[in-house]
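Input: one structure, supplied below.
Our next item is chain A:
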Amino acid sequence: MKLLICLFLVLVQIGFSQSKDPDEIINKVVTNFNRVKDYQVDVNIKIDVEFLKVPETKAKIYFKQPDKVHLEAEGFAMLPKNGMEFSPSSLLKNDYTAIYEQDIDLNGVKTSIVKVIPTGDQGDVILSTLWIDQKIQVIRKVESTTKTNGTFTIDFSYDDKVKFPLPAKIVFSFNLDKMNIPATISGEPDTEKPHTKNKNSDSRTKGKVIVNYSNYQVNKGVPDSIFEEKNNKSE
Partner candidate 1 sequence: MLTLIQIELYKIFKKWRTYIGFIAIGVLVPIIHTAMVFEGAHTLNFMTRNIQQSFIFVGNLLNGYLVSYLILTSLAVHIPFLVALVAGDLLAGEATAGTYRMLITRPISRTQIVTSKFLAGIIYTHLLIIWLALMSLVVGLIIFGSGELLVISNQTVIIFEKNDILWRFLLAYDFAALGMSVVASLAFLFSSLVENAIGPIVSTMAVIIVFLILSAINIDFFQTIKPYLFTNYILSWRLFFNTPVDFSELIKATLILAGHIVFFFSLALYIFNRKDILT
Partner candidate 2 sequence: MNDEKIIEVNLLTKHFKDLRAVNSLNLNVFEGDVFGFLGPNGAGKSTTIRMLLSLIRPNEGSIKLFGKSLQKNRIEILKRIGAIVEKPDFYGYLSAYKNLEILGRISGKEISKNRIMEVLELVGLSKRYKSKVKTFSHGMKQRLGLGQALLHDPDLIILDEPTTGLDPQGMKEIRDLILHLSKEKKKTIFLSSHILHEVELVANRMIIIDKGTMKVEGEVKDLLNAKKLKVTFETDDEEKVKNLLSQSGWGSKLESNAKTVFIFSLENNEIAELNKFFVLNGIEVNAVIPTRSLEDYFLKITDEVA
């Protein structure tokens, strides 16, 4: 009898775990994140992309709920658009359908995979896959497929010392295939060898951007005026 009860309990556990509620999982993460009202952080950006030779740059990112973000640097800095804003709420701002897939071990951490399919036609993302660490209620990895910019992946690393669900490092990876390779300036004849042109357009090399975050100032208050300045120079 005892054996039967135990077996039953185990089966119930399994049953429960196999049918986790994806919305619940997500909401927990969002709630956790919403502990952060605002933050400013120093970032170190390293870009590792074949057609981009950019030096390591230092910048500052300001964030204020729900979706205000501002990048600031003394000199030059660039960040992939999709990596600027990674709060769960931004990833999930449009209507979506969530499906829980399974639990999986990701780099030694137990995560739950939730697929998010935006409904409606807004936004660039077609499908996102989230690896959620339910222990500390953070997203460990995101893989999104977009209409215009191919697929990108964001890997998050966290620092135990930071009490908020804010990453210490993110690695943003994307597929160069889908990225448009820029033309030369002013149309003058190329002095370089022509064969590299073909190489690039056939290339399936992945590009990577690694951002290290340090010196978070969380919930210290960020004035709206910072976001009102001509935001990130995209022109």
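Criterion applied: all candidates are chains of the complex that A comes from, given by their letters.
The rule is simple: a residue touches a chain if its C-beta (ideal position, glycine included) is under 8 Å from a C-beta of that chain, and two chains touch if they have at least 3 such contacts; residues count from 1.
Nothing here was measured: the structure is a model prediction, and the numbers come from that model.
Chain A shares a touch in this complex with candidate 1, selected from 1 or 2.
Interface of chain A with candidate 1 (complex): residues 50-55, 59, 71-73, 75-82, 84, 148-149, 174, 179-186, 188-193, 196-197, 200, 232-235.
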